[in-house]
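As you look at this complex, bear in mind that one protein chain is not there, while each of the others sits in place.
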Amino acid sequence: MPFRETFWNIPHWAEIGQYILGLLTILVFAYGVFRRVKRWRMGQPEKRFDQIGKRLWSVLVDAFGQARTAQDAYAGIMHLTIFWGMVALFIGTALATVDWDVTHLFFGFQFLINGAYILYELILDIFGVLLLVGLGMAVYRRYFIRPPRLQPATAWQNALAQNVDRDDAYALVMLTLITLSGYFVEGLRIAVSKPEWSPWSPVGNALASWFIVTGDPTNRTLHLTLWTIHILVAFILIASIPFTKLFHILAAPLNIFFRSMQPAGTLIPARNDDQVGVKEWRDFTWKQLLDFEACVRCGRCQDACPAFASGASLSPRNFIISLKTHLWDTSSGHRLHGDVISSKELWACTSCRACVQVCPIFVDHLASIVDMRRYLVNEGEIDALLQKTLANLGRYGNSFGQSERLRVKWTQPIQAVIKDARKEAVEYLWFVGDYASYHVMFSDITRKTAQVFQKADLDFGILYDAERNTGNDVRRVGEEGLYESLVEKNAAVMSKCKYNTIVTTDPHTYNTLKNEYPANGNNHPVLHYTELLDQLIAAGKLQINKKLNYKVTYHDPCYLGRYNGIYDAPRRIIRALGCELTEMPRHGDRAFCCGAGGGKIWMEEQPEVKERPAESRVREAAGIPGVSTLVTTCPKDLVMFCDAVKTAGLEGKILVKDLIELVDEAM
Amino acid sequence: MNQDIYVVIEHLRGKTADISYLMLAGARALAQATGGEVIAVLLGHNAQSLANNMAADKVLYVEHPALAEFTSDAYQRTLAGLIAGKEPRAVLFASSSIGTDAASVLSARLKLPLISSCQSFSADGRPICQICGGKIMAESDLPDTTTLLTMTPGGYKPEEGQSGKAPDVIKVEAPSLDNLRVTLKQYIEPEAGDVDISKEPIIVSVGRGIQNQDNIEIAEELARALGGVVAASRPVVDQGWMSTSRLVGKSGKKVKPKIYLALGISGAPEHVEGMGESEVIIAINTDTNAPIFNVAKYGTTVDLFDLVPALTEKLREVKKV
Partner (left out) sequence: MNVVALFKLVPDLVEELEIDQSGTALNTDFLRLIINELDDHAIEQAILLKERSGARMTVIGSDAEGADDVLYTAVAKGADQLIKLMGDPNAVINNHAMARATAIVLKELQPDLILTGVQAHNDLDGSIGPLVAEYLGMPYVGYVSGVNVQNGRIVVRKEYPGGLIAEMEVDLPAVVGIQSAEQPPRYVTVNKVRQAMKTAAIEERPLPALDVSGGAAIRRMFKPESATRAKMIEGSTEEVTARLLDIFKEIGAL
């Protein structure tokens, strides 16, 4: 009858010892967890218990299913095999414990017998192999392929790099030791007890054949030795979970559970007390501290970051690692601002959200960057150009420092007068935006937008010179007060107008109007012009008179794509116009930011930058064979790419156009 | 009160400033309306010879060691007595670091009216002033008493105030100049730049319109293609985007190149003071109302970010041939 004698060959004292160690392990583990939770609670409060159902579902899909981890195929296989391998083996041990210490002890029966036992052994052996495969993949990648994102980068980090390296190695070494010792224990047991059903433990069975030479008493001794090793390693592993990288077993699902369920485009609110932004680590919320602790240093965020790619000082990965280390650094007296995180790093961020999007643990790097920026802005530690721009925004309501009256200069050549939404009711309130209104490169395109709306017989109006910058990037820069004052001004004007829907040219305007203005009372639906045109085309209300046969590629603006999930509408429009669309390698939610967001277009460029993000992007577009035009749907993208085409020497090789230009041409 | 026009000569470290000659020319124009003489007022120490090429009818020279270099207190005390004693129709000061330190204080001390930023005089002797960044001109009446005026360049040429014939020099007694409240400690030379822009025949100059430090690159490329150098207006230098050795203007260098290309420069008087005498000024500015177009010979409102690279490229092509 297939069965395994629990504690076979294990003397009584070892059995007792195991239980005592087990108890100790649990105590140490609990203490470790408690210590960490206590530190998180030193942070500021934050409400993250809403929408429990949605949260649990996310844990299922993203923590257990590891959906994001699997987006990198190699890493997906590697981690899932390790994870499920360990889970299976852990469940296996748990079942064995229940079988012996519960059902046998209290109810007089055991269930790991016969068929159940055979299946049990087989499954565990297989999962053990999978686990070793995963571990092998991990070792190979980390120590042989050595991808840059797994290497520590900053000088500051290098001082602690040894600890980090050791931590990374520790997990792999321990898991390998447990698995191998486990197999050897099994093999040695089979070698001595020679059960008939041993082929159902294929690995153990194969190993057993190695020990035919050593013979019985030796094998028993070896068995006990390896069993002791296995127990010790396992307990040390478990006890060390809260003190090592393995803590992510708990922290990652927790982090995923507590992630923000707000739309991506909603920034964390500023605190309402005296402290503005984050000055020291205790000013972070407990959730932000959990973010730092849950990070496993996979570095995907660094790979996705346009600032890092350009050579600037920021690496989202190192940002989080530095913060996590700082959290526990009680003796060095390092200050958060300046010693741990430099202001250069903070200002290098374009708020593109690629890091947040790609993180398998759902760390929100951006929230912490903005929170730290808020402090710098409050202290006035911002570069001169940004200061000037903020002053201009405060005084003139636009980032160009031009008079409000010039906002509508672009309308002058237009014959049919555009309705003034302040005076008449309109169906669509068109929020034009600073760049589309003031920037010399864009006025023609804004006129075309108006023409397209007119040709489509839309009832639309604008706010004329009462429109102000909606403040999206002001908020990402960290000037909450200025943001609020802009919102007030816009809301005051908008509340007096009668309209059904807001339509915007600029995705930045779109983002804040849609996701953040409702909190201030604006509840009208907001559309980006691509959504609107898409609707009109679908309803047959847009007359496309000629098909354009251009071969184009499309750049997903950060604030349209990653932030608001609008990927398909612009593509449908491009196809409806008769253009042939070829995707760039980095498209959709992996689109590479042009580098203007987060207020960067208002700042001086950092000298370390080797290749501007916009240049990298236009090279990517120009590199697609046959493609003549790079199409975009954001005014800042257009400005950045047109400039980049010149500086990268690609004039004549690729055109940059806003989608509305193509629509206008086709009508 | 007589009808003479006095000109307070501005000199620095042994050299007469161009604006002094310019004022002499202006004084001549005003004197024609008032019917008086043009009298230069020179304060200094062993500085008499500076008067030799001045187009003045007379020179009043006050000699005192404390007047060797300009300090506001010393000049104010000396001129107060002189002006109160002589009662001229008008006294012209330079609208400069030296002139303005003296003029306003004297206006209050002597209770005499002051008109500032005067650029020229109308035919009947009315001062025409340039204010509001060069956007507005104001013509005033010359009050009926000794009037102090500060003059800015633009209305007259320094050459018009120079003369081959040395005027008569009349020595005037200096007042007691003890216990001065303002004393000169030392001069600090500017950082020696790699280039002396005042000697360059072709200058490509950038202003606020260049928007940020990196864009200056396109101006440098154009300058290279033209065989010239890059200079800048005050806002650019204040931001630290270019060194002070490249500053053109009132506080910077005065340049008279063959070609002065002004990119994104509005043309405020302080800047024009430094380049207004260039042979050919070409202004590129998207604001059609920018005052620079009033001093430029040619102008265009095409965006400099489109024009400059295009120009550079065409120049390179032409030069290769």
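In order of appearance the chains are A and B, and numbering begins at 1 in each one.
Throughout what follows, a contact is a pair of C-beta atoms (placed from the backbone, for glycine too) under 8 Å apart; a residue touches a chain by one contact, two chains touch by 3 or more.
If you're wondering where the values come from, they're calculated on a predicted model, not measured in any experiment.
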Absent-chain contact - pick from B:Asn2, B:Thr100, B:Asn212 or B:Thr286: B:Thr100
Residue in contact with the excluded chain [from B:Lys165, B:Lys185 or B:Lys320]: B:Lys185
Which residue of B:Asn212, B:Ser251 or B:Thr286 touches the chain not shown here: B:Ser251
Full-complex contact with the absent chain, from A:Asp72, A:Asp420 or A:Glu484: A:Glu484
Chain not shown: contacting residue from B:Thr34, B:Ser117 or B:Ser233: B:Ser117
Where the unshown chain meets chain B, residue by residue: 12, 17, 69-73, 96-98, 100-101, 103-105, 107-109, 111-117, 126-127, 129-143, 147-148, 150, 181-191, 202, 226-227, 238-239, 244-245, 247, 250-254, 258-259, 274, 279-283, 289, 291, 293-303, 306-307, 310-311, 314-315, 318-319
Contact footprint on chain A, counting only the chain that is left out: 276, 377-378, 380, 382, 384, 387, 390-391, 394-396, 401-403, 405, 479-482, 484-485
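Just so it is clear, only the chains that are shown with their structure count from here on.
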Distance from the mean Cα position of chain B to that of chain A, given in whole angstrom: 59
Chain B partner contacts - residues on chain A that touch it in the complex: 384-385, 440-441, 604-605, 643, 646
Complex contact set, residues of chain B against chain A: 212-214, 239-240, 286, 303, 305, 309
